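Dropping the structure in here first, questions after.
Every protein chain but one is kept in place in this view of the complex.
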Amino acid sequence: MATEASPIFDTDELVINMGPQHPSTHGVLRIVLKLDGERVIDADVVIGYIHRGIEKLSENRDWTQIILLTDRMDYVAAATNNLGYCETVEKLMEIEVPRRARYIRTVLAELQRIASHCLWLGTHAMDIGAMTVFLYAFRERELILDLFEDYCGARLTYNSMRIGGLPLDIPTGWDNKVRAFCDLMESKIPEYEELLTNNRIWLERTRGVGVISGEDAVGLGLCGPPLRGSGVYRDVRKDEPYAAYDEFEFDVPLGTNGDTYDRYLIRLEEFKQSIRIIRQGLDGMPEGPVMGKVPRLIKPKAGETYHAIESPKGELGYFIVSDGRATNPYRFRVRPPSFCNLQGLRPLIVGHLVADVVTLIGTIDVVLGEVDR
Amino acid sequence: MAEALAFYTLSVLILGLAVAVITTPNTVHSVVFLVLNFLCVAVLYVFLQAEFLAVIQVLVYAGGIVVLYLFVVMLVNLGRSPEEHQDPRRLGLIGLGLSGAVLLELAGIIAYSYTREQSPPVTAAQASPVQGNIEELGWLLYTDYLIPFEVASVLLLVAMVGAIVLARRES
Amino acid sequence: MIETIVIPLLKIAVLLNAVLVSVTFMTLLERKVIAWAQSRLGPMRVGPYGVLQAIADPIKLILKEDITPVKADRMMFTLAPIISLVPALVVFAVVPFGGDELFYITDINVGLLFIISVTSIGVYGIILAGWASNSKYPLLASLRASAQLISYEIAVTMTLVSVILTAGTLSMVGIVQAQQDSGLWYGFVQPVAFVLVLIGGLAETNRAPFDMPEAEQELTGGFHTEYSGMRFALFFLAEYANMIVISAVVTVLFWGGWLRPFPSIDALAFLDLIPSWIWFFGKMFVFLYLFIWIRATLPRYRYDQLMRLGWKVLIPIAIGNIVVTGIAKVVL
Partner (left out) sequence: MMEITPAHYTILSAALFSVGLIGVLVRRNIIIIFMAIELMLNAVNINLVAYANEVENLVGQVFVVFVIAVAAAEAAVGLGIILALFRNKETVNIDEMNVMRS
């Protein structure tokens, strides 16, 4: 009887409102979907539900206070936000950061990348229905949060860096804990791969879904794993090295098809590359101070600068203007990778099925706190 | 006694549900009443020693055909009730009267036939090599009624193709 | 009078209670097993090792406010959960839990067909729930669900034909006895049919990886999004009762029902010391565990992939299986 039933499904044009309260829009994203049966014929991505005015707030805080505001943008990767901001101000003020501080910063940033990717992997797999991967990934993320707690006392919003270096040196024995974590993490990655990489259903759900060509990806201004998934070589860590990345060896994984599966493989590979960087950082950790010579009152001379780093989600840039008189920025603007990647969502989901919409929200890895700021 | 009780209960249910089907303004409710009606008819078949038909009634009618109706009712999402527009040439009362006449006529035929002497059954029970309702039915279907059976299957195939062609949208 | 009315009624009462109680413990089992698979503990607070959670959950659901949306169709909104639960319970009438007459309510000559046809009524519960909620997500989910159920019902029914051909009877007790006579469980005679029925059963009970109708991540909760309290609990009961039905049917059809392993080998006769119903429940438990295990492991299929699997893979294989069985039956 159902032979007749299948084709008649696509008679109605239905407008449904996905979010802002929806279990898989990763916070408060809202998508107005126009459906033809199960197929999406148009989508309207609505953002702004978690706008807190971080940029405007920052223009009324002094330079050090802004660090803890940046924690609250990409709240699953606070350390990289801190890093980007501090480096921008250092660039503006031409402060030399001690080598040890740069090493520790790199290690922290890479740990943060693993934590962020763990969260992405868990929720992405959960969206596609593999609920066990979610808890496995969160189990490892928990260990990283413990490491951060050991280092700075906080588990989510670290406020872990200062302009000119770091507030604290690493505690005794911390490097061994990190090494032990790296070994553990390396043994856990095959566990994820076993559940997903060669799983027929996972392949069917991700391969050929949300394909975006390299040209289109560049045209849409994508960055980070979604851009590299389409085979475009762009990684701020390599192109414009910051912190201590120019001293380390690591590979930048590239995709070929630009589909969801490629983006998944790339992020899995980035786990391994991050572990490699962390190990190099710990092994080659130089002795010395962790704080550079910074004036007591931070007051950059008039000027403007843009500085970008590679956050787990892509190119995170800060554009800061100082008028040279006040102890707060004249203009503070963030280029959040999630926001730019979210641009790609509409072209990605049009033409796909409803079930793919959640896959595609997952694959571009957005954090709404960063999109809306 | 028990049989009579069951028969009258079922009859009341079947007729009541049938009336509900054709009088309910909401089409979805109509469909649900239709399902219940078919289920009652299936129970009636069990009383008539036709277990296989009872099951088929539930499986094909209630579980298959009526689901299709429900689909169509849900897809044909009406902005206005079809009863709002009436063709002036339509004569509803005459329809009602005609139906009543048919009922009377049927009742008359039944009453008349029972005033006459009962004729003996046309055919005696056919000797069948197998026992049991399903087995005998299967035997009949695959021996005496093989060709009608095949024709029915072709009919279903044709209907399936036809339905796909009709319901499909030109793209 | 006692023979025809009291004893069957008693049996029905016992069976219904047993099913409902085992459903509540099924939910606990599911939570525990999935928790172990995910290296956590699962419910631990109520009673020792969280055992009483199975009782706490129903109490919570009963006490919760039962909300009917203003724009919902009241009658159908109430009727839908009942329609989906009743068929799930009715089919237990013909499931033989043991060899003795005490262990089944009735053995009718169309037992297997009865199960197929009665479960096909359950789809109305889902469609009507989606329609009566008067909300878009449930409607979408219920359309998905009904198409899925009907498609897989065809696949499963087609597959069962080959089992019926092998057994030569439609009666559930008869099928087990046929396995006893042939000395082989049909799982070994009809392995393809077994796999097909298992896959189809997963799909018909809306279990992972075919749980699209209630895909929380896509459709916020599926056809029962608007339901709460006891009416939601009825859907829940129906889903788990259906799981038990599928496990029982697979056990009867393919794994010898209440028979011990290798029923034809006399050397293993000491296994008969274990009562037949324990064999039955043991086998059933394996399949229930398998369902939960699959849910913890696999991602979810997409709607179109699911339909493709049903129509282009399962049904052709099922038809092929019928042909092969028929030829084998004639040749042997």
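So that you can tell them apart, the chains are marked A, B and C in the order they are listed, and the count of residues begins at 1 in each.
Definition applied: contacts are C-beta pairs under 8 Å (C-beta built on N, C-alpha and C of every residue); 3 or more make two chains touch, one makes a residue touch a chain.
Predicted, not measured: the structure shown is a model, and the values here were computed from it.
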Touching the hidden chain in the full complex, which residues of chain B are there? Just list them. 1, 3-4, 7, 11, 14-15, 18-19, 21-22, 27, 30-31, 34, 37-38, 41, 44-45, 48-50, 52-53, 56-57, 60-61, 64-65, 68-69, 71-73, 75-76, 78-79, 81-83, 85-87, 90, 92, 95-96, 98-100, 102-103, 106-107, 110, 114, 121-126, 128, 133, 136-137, 140-141, 145, 148-149, 152-153, 155-156, 158-160, 162-167, 169
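Going forward, only the chains that are shown with their structure count from here on.
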Computed over C-alpha atoms, the centroid farthest from that of chain C is that of chain A
Per-chain Cα centroid nearest the overall protein Cα centroid belongs to chain C
So the centre of each chain is just the mean of its C-alpha atoms; given that, what is the distance between chain A and chain C in Å? 43
Using mean CA coordinates as chain centres, what's the chain B-chain C distance in Å? 30
Averaged over CA atoms, how far is the centre of chain A from the centre of chain B? Could you give it in whole Å? 62
Touching two or more other chains - residue numbers and ranges from chain C: 143, 146, 150
Where does chain B touch two or more other chains at once, residue-wise? 64, 67, 71
Taking the touch rule as given, give the residues of chain C at its contact with chain A in the complex, in rising order. 34, 37-40, 136-137, 140, 143-144, 146-147, 150-151, 154, 208-209, 211-212, 215-220, 295-305, 307, 311
Under the touch definition given earlier, write down the residues of chain C that touch chain B in their complex. 73, 75-76, 79, 108-110, 113-114, 116-118, 120-121, 123-124, 127-128, 131, 139, 143, 146, 150, 153, 170
Using the touch definition from the top, list the residues of chain B that touch chain C in their complex. 26, 28-29, 32, 35, 39, 51-52, 54-56, 58-59, 62-64, 67, 70-71, 74, 132-134
